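Below you'll find the structure, written out as structure tokens, and then a few comments.
Heads up, one of the protein chains got dropped from this complex, but the rest are sitting where they should.
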Amino acid sequence: MKIAIPVENKSMETTVCQSFGRTPYFLIYNTELKDGLFIENDAATSQGGAGVKAAQIVVDSDVNALLTPRCGENAAEVIMAAGIKIYKTVNDSIMDNIDAFNKGNLFVLTDIHAGFHNHAGK
Amino acid sequence: MKQLLILSGKGGTGKTTIASAFIKLSNAKAYADCDVDAPNLHLIMDQPFKPVKTDYYGLPKAEINTGLCTKCDQCRQNCRFDAIKAGTHYTVDYYACEGCGVCEAICPAKAVSLKPAIAGKLMLYTGDSVFSTATLKMGSGTSGMLVAEVKKQMKRAASDTELAIIDGSPGIGCPVIASLSGADMVLIVAEPSVSGISDMKRIVETAEKFQMKMAVCVNKFDTNIENTKEIELFCEKYKLPFTGRIPFDPEAIKAINNALSIIDIDCAAGKAVKEVFNKTIKILST
Partner (left out) sequence: MKIAVLSGKGGTGKTLASVNLAAAAGRSTYIDCDVEEPNGHLFFKPGDIKYERITIKIPFVDDRLCNGCRKCVDFCVFNALAYVNGRLKVFDDICHSCGGCVLFCPEKALSEKEKDVGQIQKGVSENVTVITGILNTGEASGIPIIKKLLNDADKALEPVFIDCPPGSACIAMESIKDADYCILIAEPTLFGVHNLNMVYELVRLFDKPHGVVLNKCLEGENPAEKFCMEKGIKIIGRIPFDSELGILNSNALIAARKDKKYRDMFSSLLQIVTKEAQNETVINP
């Protein structure tokens, strides 16, 4: 299974990022191969619509699930349309969350928040 | 971190006056001024050290290289924001340009390019507490984005803090919507005038879309008791917690004009705001 997690830095020792849309990086982790790669989140520096763009990046990475502390409604719409399940992270440790996912201990994220609307323009 | 946002709909109701009182009463270690169009909180909150300033880049702006321009008019015709003017030379109206890139993409002569544009300045004061604020360059758009940066800056610098007080902006548009996102509770400061009531209803409607805790208080209540009662009835009808009334107080104006918060001096408004504060914080903590 391939999963995506928003992370602060390009290292397995780093922490889960509290923001989905503006996370600096995503960890794309293969639970079978126990192997991961880090991709940059271009949405982090965009003027607006960060959730949508970050979601597009996650969808394009061909993952089966997204582990995140929170997610906005626009991003959720994109992710769910791709059939990707969204789970709520339990703490900010990457390994703890991967373990919990493998054991089936993570809950589906239900509190999708309204958009940040911090888009460019007037 | 719990975020308490103070909004009003109408301008001039007392958001900043009340926000500064709340900050002092709660001893909040983090606060922000999200009224980036017309920030005022820094005038009351004394800061011992200079802030760290960061340039805020808004939308890039289009620029036309007149040397390459063939005046084919494609850019002007396709600009949805009326930002391109034809004259002796083709020029871009800096303030109208939204940085969409249509002109750059459509120009057959590669004469148009988008250049980064500074749209404001972020300021972060750190010391005993964290104070995040910003000013938007006048005439700019992207105030919503700047508001998000103000909050992000505050959260990054004060991640361990329990309570953050956020002074919001008037209106219901972009900067207000951006400040509502991520807030745990909004306190609406209403003014007992017909205009104030109308504006309060619109901000309540806007905030409701975010499904967060909401409370209303009335400032300068004694300028119109009838209207104050109307606001209280409205709150009762729509089950909005009413956290109190603050009187119109000339001593309060004096305090603010001397860059003091209303609880720094002994005045009726200061006493009343303490009650409003206690009731509001109780709702936030439950």
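To keep things simple, chains are lettered A and B as they appear, and every chain counts its residues starting from 1.
Here is the rule we go by: a residue touches a chain if its C-beta (ideal position, glycine included) is under 8 Å from a C-beta of that chain, and two chains touch if they have at least 3 such contacts.
Predicted model only: the values in this text are computed from it and were never measured.
Participant: Return the single residue from A:I39, A:A82 or A:I112 that touches the missing chain.
Facilitator: Checking each option in A:I39, A:A82 or A:I112, the one touching the absent chain turns out to be A:A82.
Participant: In the complete assembly, which of B:G144, B:G182, B:G244 or B:G270 touches the absent chain?
Facilitator: Residue touching the absent chain, from the options given: B:G144.
Participant: State which residues belonging to subunit B touch the missing partner chain.
Facilitator: Its contact residues with the unshown chain are 9-13, 16, 37-38, 40, 43, 59, 78, 80-81, 95, 98-102, 105-106, 136, 138-141, 143-144, 169-174, 177, 191-196, 198-199, 202, 205-206, 209, 223-224, 227, 253, 256-259.
Participant: Tell me, which residues in subunit A touch the chain that this view leaves out?
Facilitator: 43, 46-50, 52-53, 55-56, 59, 74, 77-78, 81-83, 115, 117, 119-122
Just so we're on the same page, only the chains that are shown with their structure count from here on.
Participant: Any idea how many Å lie between the Cα centroids of subunit A and subunit B?
Facilitator: 29
Participant: Considering only the defined contacts, which subunit A positions touch subunit B in the complex?
Facilitator: Residue list for subunit A touching subunit B: 22, 47-48, 113-122.
Participant: Would you tell me which residues of subunit B are touching subunit A in their complex?
Facilitator: By the definition above, subunit B touches subunit A via 58-59, 98-99, 141-145, 147-148, 152, 174, 177-178, 181-182, 209-211.
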